[in-house]
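Below is one structure. I have some questions about it.
Left out: one protein chain. Kept in place: all the others.
Note that the chains take the letters A and B in the order they are written out, and that residue 1 is the start of every chain.
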Amino acid sequence: MTQQSESSFRIIGHSVTRSDAEDKVRGKAQYLDDLPMPGVWYADVVRAPVPCGKLRGLHFDESFDWTQVVTVTPEDIPGENIVDMTGLDMPFLAFDQIQYQGEPLALIAAPSKALAREAVRHVRAEVEELPAIQSIQEMVERHKTGWADSLRLLEKKEIRRGDAEKVLADSGKVLEGEYWTGFQEQLYIEPQSMAAEPMEGGGVYIRGSIQCPYYVAPELMKALNLPLEKIRVEQTVTGGAFGGKEEFPTLPGGYCALLAMKAGRPVKMVYDRHEDILFTTKRHPSWTRYRTALAEDGSIAAMEVDMILDGGAYTTISPVVLYRGILHAALGYRCENVTVRGYVYASNSFPCGAFRGFGAPQAYWGLESHVEDLAEQAGLAPDDFRLKNCLQEGDVTPTGQHLLTSVGTPAVLKEALRRSDFHEKLARCDHGRPDAKSWYGIGVSFFAHGAGFTGDGEAKFGSRAAIELGRLSDGGPGLTIYASSTEMGQGAKTVLAQMAAEGAGLPFERVFYPLPDTRVVPDSGPTVASRTTMVVGNILYHAGHKMKRLLEETASKHCFGGASVRLEDGRFFAEGVAARLFEEVAEVLLAQGEPLRTEHQFVLPPHIRWDQEHFVGDAYPAYSWACNVAEVEVDPLTLRIHLRKITAVYDVGRIINPMLSIGQLQGGLVQTIGYALMESMQVRKGLYDANRLQTYIIPTALDVPEMDLHFLEYPCGELAPGAKGLGEITMNGLAPAIGNAIRRATGCSLRSIPMRPEDLYATLYQGAKDQ
Amino acid sequence: MNTITRTWVVNEVEQTVTFEGLRRLLDVLREDLRLTGVKEGCGEGECGACTVLINGEPVTSCIVPAVQVPEGAEILTVEGLEKLELGRRIQKAYIEKGSVQCGFCTPGMLMSSYALLSRNSRPTEQEIREAHAGNLCRCTGYEKIVDAVRAVADELERGTRSTV
Partner (left out) sequence: MKTLEDILCRQPETLREALTLLSDEATRGVLLSGGTDLIVQWQAGAVPMPEQIIDLSAVPELKNISEQDGRILIGAGVTHAAIRNHALTRGALPALVASCASIGARQIQSRGTLGGNVANASPAGDASPALLVADACVVTASLAGERCIPMKDFLLDYRKIDRHPDELILRFELTPCPKGGIELFSKIGTRGAQAISKVMGACRIVMHKGIVEQIALALGSVAATAIRLPETEALLTGKTLTEKLVDEAEACVMQEVHPIADIRSTAEYRRWVSGRIVRGFLASRMTGFGPPSC
C-alpha cells in the first residue's frame, strides 16, 4: 500500500517531448495578439478614480468626436449588468456604488489603441468619495476589536473536531502566534488578452488567453442576454496563467463581447503590463492566528486557528479560496482537537482571485512557522517534532477524513531530511551569533495539497471528455481529444495526450490535443485545483480504453474477418495473421464512414463522503504530500538573504511525464522564492503601489539556488492511472521553510512575508515586534 | 512628425521599412514585418520577451526607437534562428531539455542564449545566468534553460576538440 509503485506503461512515466515545443521555439506559436484580425478595434475602459464612493454621473467631453468610437455604458448592456459569479454582487460596469479604484464605468472601442485611450481621457466621472478599507491590517484590527460588523463579510466557514477551546482553556501553556502574507501578482509573461466578434445569426465568438472556456461562457449569459449555445469561447495559445486567467478573463471577455456586439465588428483587448498589474486579480492577503497546546508527550493536544483573507471588493471566488485555506490550515499533524475559523472580508481594492495554491500557501505560512515554536516548546528539534507528529497512513485529518491510500507521508519528510543532511546541519546554524562572517541557517516545512475539487465537487460536476478517430494535421489518421482543459505551459496538452494514447494502445504521436473550443468540446471542468492530470487524465485514460476496444471491434469487423483483435502500441494483432499497422487499418475504418468516438464521464469513488455545510468528511479525493528544506546564508554586514539550496521531495502520485513534472516543480519553487523574499505590493492611494516590472520584483536566473528535487510515487489507486495533483503544491511550503532557515540563521522570527533585509533590520536593531 | 525609411538585413533578408517619429522597433518588427515571434511582455524593457539582436547585441526592442537602428544594421529575431546552425542547435536543446513551458518568454530567451554562445562558447554557470538575467520567465524557474545552454556549450566544445 505504501510502497513505491512499479509501472509497465509504454508512454505514461516517460519524458515524451512536449507537443507544442517546436512551434514555440520557432516563434510560430500564435498567442492572441499574434493572430491577424483584419478590421479589429481596440477596447479600453473608463475607470473609477476613487476606491470607494457614489457615482453621481459620467460626463462625455463634447470637444471629443464621439462618432469615431463606440461606447458602452450600463444602459447598453443587453441583459443584466451583472457578472454571473458567486454572490451575484459584481456588476460589469459600476453605475451607483464604486467599490474599488479602477472599477469599470464604461467601455470604449476605437480603430486604434491610442484613440481608445484618448477617448477614455475625455470621460469624467463625477463621484462622491466615501471612506475606504484598504488593508488587511485594518481588517484584522476591526475583527479583533469587535468591530467586524463594519466590514462586509463575503464568507465565513468553520472546521471543528473535538474541543480545542476546552483543551486550550485547561492547558497551562498556550502558544500563540500571528502570521501575515501579502498580495502576489501572478505575472504571467503574456498579459491578459481577449477578443470577441459578433457571430452570424446572433451570438458572439470569444477567443483569448484563458484557463477555463466553460467559466467565461456561462458567466456572460446574463449580461449578454444570450443562451449558452450562442456564446462560443475558444482558448488561444496561453502564455502563462497560474490562476490569474481562471476567473478573471470573463471580465475582458465581457468587455470585448459587449463592444463587439454594439459595434458589429471584432474587438480585442490586450492589457499593457502596468494595466495588467493594476486591474487584475491578486493572491489574497492573509492573517492567521494559531493557538496551540502540547500534551505531556510532545504531541499536539489542541490547535485553534483563525484565518482572515482580504477578498477585495467583490465575492467572486473568495469563498472557495477560504475553504481551501481552512482545510489546509491544520493539515499536517495528528491532533484530536482542532478548530479552524475562516473569514473573508471585502476591502476596496480589486477583487482578489485564484493564484496557484489558492489559500494553502497562506495557510502553511502560518502552520509551518508556528510549528517551529511548538517544536521549541516541546524541546524537540524541528525535524524530530515533525517526524513524531506528522500525519501518516491510518491517521485522521481535521475534517475526519481517514488517510487510507496513496499516503506519501512520512516518506517525503524522511527523504528530504535525509537528502539534505538536515539534522547534522542543524548544529551548524549560527543563530545570529556576533563576529560571524556569515549566518547559516537550515529550515524545513511539511505540507500537503488536496487534489481536485473540495469534497464531492467532482461528483457534482461530472466532468466529461471525448476521443474521436479522424485525420491529424500531417494527413495521417489519429485520435483527437475533446476536453476543455487548457494548456497554459504546465504541459496538460502533452500529458493528457499521453494518458489517452496509453489507454488507446496507440503511439503518442497519433494523438492530438487541440485548443478547446466550447463549440466542440464537452465540459471537463476548469483547469484549476490541481485536478487536470488526476481527474481529466483519468477520464481520458478510460475514454482511451473505450476507444481501444471500439477500434478492436471495428477493425475485427472490417479488416480481420471477425477474428479477435488486440490493439497494442499502434499495431493490430490477430491470431494466425500478420500484424497490421494502425495507420493502415485506420484508413479502412475512416473510409467506412461510421464515426468512431468514445466518451467518458468522471466517476468519483463512491466512498468519498462530504458534508459541505458542516465541513466534515472526505475533503479531497486524494492528497499530495511534500517536504521542503531551505538553506540560507544571511550576510551580517547588510542583512541580505542568500538562498543557497532547496531540497524538495514530493509525492504527487503517478508521474506521467518526469521532465515536465520536474519543470513544474522548478517553476513553482522559483515563483515561491519571489513570494517569500521579493514580491511586495500594498494598496497606496487606492492602487497597488508596485505596478510596473521595475517595482514589482520577481526572480531572475540569478536568484535561483542549487535545487535537489525528487519525487516519490504513491499512486492514487482509485483513479487510474494514479496521478494526484502537482501544479499547486509546489507553492505551498517553501516560504515557511525559508522563514525557518532565516530564524535559525539570525535568531529572528519573521512573521510576515515577503521577508527582506529591512524586516530583519527592524526586528534585530529597532526592536520592532515583528508585525 | 517625420517619416524615415531604412533598409536593414532582417534574418538574413534585406528589408526596407518606413516609419514615423520614434516608433518602436518592436512595432516595426511585429506589425510591419509580421515577425510576431517577437513578443511584448511589459513595454518597459524589463521582461526581455521582446529581445532581438542588433549587430549581434541583445536589446529589448520595446524601448528601442527604430530610428536609432542604423541603415544596414543586421537584426536577428527568433524567426531567423533556424537559418543558422548555432540557432538550430539551441532550439533543439531547448526542446530536448524541456526548457519551454508556456513559450512566451522563449523567443527572447533564445536570443539571449544565441547572443551568449556566439560570443562565448564556453560560458560558466554564472555567465549563463547573467546572460539571461534580463529575460524573465515565470514558468520554468530557469533551470532547464540553463541546462539547454550548457548542453549546447558542451556540444560546441566537443566539436572544437574533434576538429583539432
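The definition used in the following text is that a residue touches a chain if its C-beta (ideal position, glycine included) is under 8 Å from a C-beta of that chain, and two chains touch if they have at least 3 such contacts.
Because the structure is predicted, anything quoted here is derived from the model rather than measured.
Student: Indicate each shown chain that the hidden chain touches within the full complex.
Tutor: Answer for the hidden chain's contacts among shown chains: A, B.
Student: Out of B:Asp32, B:Glu82, B:Glu96 or B:Glu130, which residue would touch the omitted chain in the full complex?
Tutor: Of the listed residues, the one touching the omitted chain is B:Glu130.
Student: Pick from B:Thr36, B:Ser112 or B:Thr140: which residue touches the chain that isn't shown?
Tutor: Reading the full complex, the residue touching the unseen chain is B:Ser112.
Student: Mind listing the chain A residues that contact the chain we can't see here?
Tutor: Spelled out for chain A, the touching residues are 114-115, 117-118, 121, 274, 637-640, 678, 689-690, 692, 694-695, 697, 699-703, 757-758, 761-762, 765-766.
Student: Going by the touch rule given at the top, which residues of chain B touch the chain that is not shown?
Tutor: Answer for chain B: residues 1-2, 4, 19-24, 43-46, 48, 51, 54, 57-60, 63-65, 67-68, 70, 112, 115, 130-131, 133-135 touch the chain left out.
Going forward, only the chains that are shown with their structure count from here on.
Student: Which residues of chain B touch chain A in their complex?
Tutor: Touching chain A from chain B are residues 35-44, 46-47, 49, 77-79, 81-82, 91, 94-96, 98, 100-107, 110, 128-130, 132-146.
Student: Residue numbers of chain A touching chain B in their complex, please.
Tutor: For this pair, the touching residues of chain A are 15, 17-18, 20-31, 33-34, 186-191, 237-242, 272-274, 488-491, 659-660, 662-663, 665-671, 692-694, 698, 700-702, 704, 707.
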